[in-house]
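The complex is shown incomplete by one protein chain, all other protein chains being positioned as in the whole.
Letters are used for the chains, namely A, B and C, taken in the order the chains are written, and counting of residues starts over at 1 for each.
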Amino acid sequence: MRAASLSPSFATLYPEIRPLMTADHIPRYNAPALVADGLATTRGGRRVFEGLSFTVSSGELLYLRGPNGSGKSTLLRLIAGYGKAHAGSLMFGDSDWTEASPAFDGAMIYAGHENALKPVLTLRENAAAYTGVMTGQAPDDARLMAGAALFGLTTLLDRPARFFSSGQKHRANLLRFTLLDRPLWLMDEPTVGLDAANRDVLADLMKRHLKAGGMIIAATHDPIGVEGRELALDDFSPKVVIDEDWL
Amino acid sequence: MTEFLHMGGYATFVWTAYGLTAAALIVLALSSIRGAQKTRERVEALRPRRRKGE
Amino acid sequence: MHRFANPAEFNRLADAILPWAKIIMAAAFAYGLYLALFTSPPDYQQGESVRIMYVHVPAAWMSMFTYMVVAAASFTALVWRHPVALLAGKAAAPIGATFTALALITGMLWGKPMWGTYWVWDGRLTSVLVLFFLYLGYMALWRGLDEEDKAGRAASILALVGVVNIPIIKFSVDWWNTLHQPSSVMRMDGPTMPAEMLWPLLTVALAFKAYFIVVFLYRMKLEINLRKLTVLSSIEARG
Partner (left out) sequence: MSGGVNTSAIFRAIFMRDVRLAWSQGGTGTMALSFFLIAVTLFPFGVGPEPQTLARIAAGVIWVVALLACLLSLDRLYQADYEDGSLDDLALSPLGLTGVAAAKILAHWVATILPLVALSPILGMLMNLDAGAYGMLVLSLLVGTPALSLIGSVGAALTVSVRRGGVLMSLLVLPLYVPTLIFGVGAIDAAAGMTDPLPHLAFLGAVTLVALVIGPIASAAALKLSLE
């Protein structure tokens, strides 16, 4: 488990607990850099990438590029803590995420392929479920309204998610980025199912997050219109596909 | 000899018990040994080609 | 412990042990059968049918022993992420299931002449039956998940949960048995047994243990080769 109680230097990074502000408030993050050094991982007995190193510091956006199966999602889930690195190290400031098993570190918001919506619950209830899991409290009403307005979901706040279109479901999933103040955003194919208008909304949200000192790692094919560094996973495809023992 | 085979009237039970046990253990042993050999041959078949192909 | 982590190392160890295990197995089987079928006396009550005990009891012991092997392999696999130990559980389980099935069948064949019915809800026999389902669950879970490595670790977790519950199950079944059937029917207590009955029992038990080691090592070679095949074919797929 990551350090259950956060290391002191870590705890001072975040604004102390105060009522969650509305969506357009600008939190001030001065988070440490996320440093990956020589990361390697296997998936289903097969080495996915090897010797992968990168650094993402406050205010930076890193795009993960590469064909399907090159390990974009695997890397994102590794950073989120869903799996262990086979080799190498992953540090976020002074807390070690290499051996991380999924646990709260107060640092990230992860949005995966699925939309994590309960069909029977309304958008408001789904949002409360997400913040309930992360902080134990329902989202501040003004903040939820602002976030829903941002993504054009205001009319759906009290409708069960099973009536949503796939685009609406995807935008409802992105709503999580407006509900919590967390420096590191991990986005897996965030623009899938978004029309041009909503793509700009997302781009604007991401730019504001970066300006506030936040960090974003996004695995995506199409350009979002937010300037950021690129990391082609194909450059790290494994030379040695399998450890020799099993040959 | 027949008296021995008769097993004091319990012949069917005693011999079925021993027979089934022997049969099961032999079948398990043979299938394991044959399995080991067959898979080893398949590994050998795949491996040299891989080396050459490298 | 980590020395056996790589399969080549394990194969060398297996090749060293196998010849000795085979010799012991052959000798123990021959001598055990000779004792069980020829020299040991018939029971004053059960007559010749007592000879079934010489197969039934060691098989029941083996079913329990093998589950302990599976649990130990599972613990090693989970705690130290030891790939060969993961396969050891998968290799041992079918042997354990076979011995459990044999214990049940020979138990029924022994029950018929003694009490007139094939199945008797005796405490020991019922515990072996529940153990048989634990084996089935373990092996089914290996096949249930598609990714082999995850299937193995899931089955290992089940084996550890199972091994913790075995004494509880055993105790509750015995308790239930005394509740519904006060007289303990199957008198198989070791120590009070006359020597000439105890020796065949122990010899057959030794034979079964040697047999387990032989077949287990071959099944390990099988499982290691299978894993090599999946790895090699995945390389072919990547081309």
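Assume a contact is a pair of C-beta atoms (placed from the backbone, for glycine too) under 8 Å apart; a residue touches a chain by one contact, two chains touch by 3 or more.
Every value quoted in this text rests on a predicted model; they were computed, and no experiment measured them.
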Visible contact partners (per top-of-document touch definition) of the missing chain: A, C
Candidate in contact with the missing chain, chosen from C:134, C:201, C:215 or C:232: C:134
Among A:28, A:113 or A:229, residue touching the chain not depicted: A:113
Full-complex contact with the absent chain, from A:80, A:123 or A:187: A:80
Positions on chain C contacted by the hidden chain, ascending: 78, 130, 133-134, 136-137, 140-141, 144-145, 150, 153-154, 157-158, 160-162, 164-165, 168-169, 171-173, 175-176, 179
Residues belonging to chain A that touch the chain removed from view: 1, 5-6, 11-12, 14-17, 77, 80-84, 101-104, 106, 108, 110, 112-121, 128-130, 132-137, 181-182
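Here, only the chains that are shown with their structure count from here on.
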Chain centre separation (chain B, chain C; CA means) in Å: 16
Between chain A and chain C, centroid-to-centroid distance (C-alpha), Å: 48
Intercentroid distance (Cα basis), chain B paired with chain A, Å: 54
Touching two or more other chains - residues of chain C: 228, 232, 235
Residues of chain A engaged with two or more neighbouring chains: 247
Contact set on chain C toward chain B in their complex: 37, 42, 47-49, 51-52, 55-56, 59, 94-95, 98, 101-102, 105-106, 109-110, 112-113, 211, 214-215, 218-219, 221-222, 225-226, 228-229, 232-233, 235-236
Contact set on chain B toward chain C in their complex: 7-10, 13-14, 16-18, 20-21, 24-25, 28-29, 32-33, 35-36, 39-40, 42-43, 46-47, 50
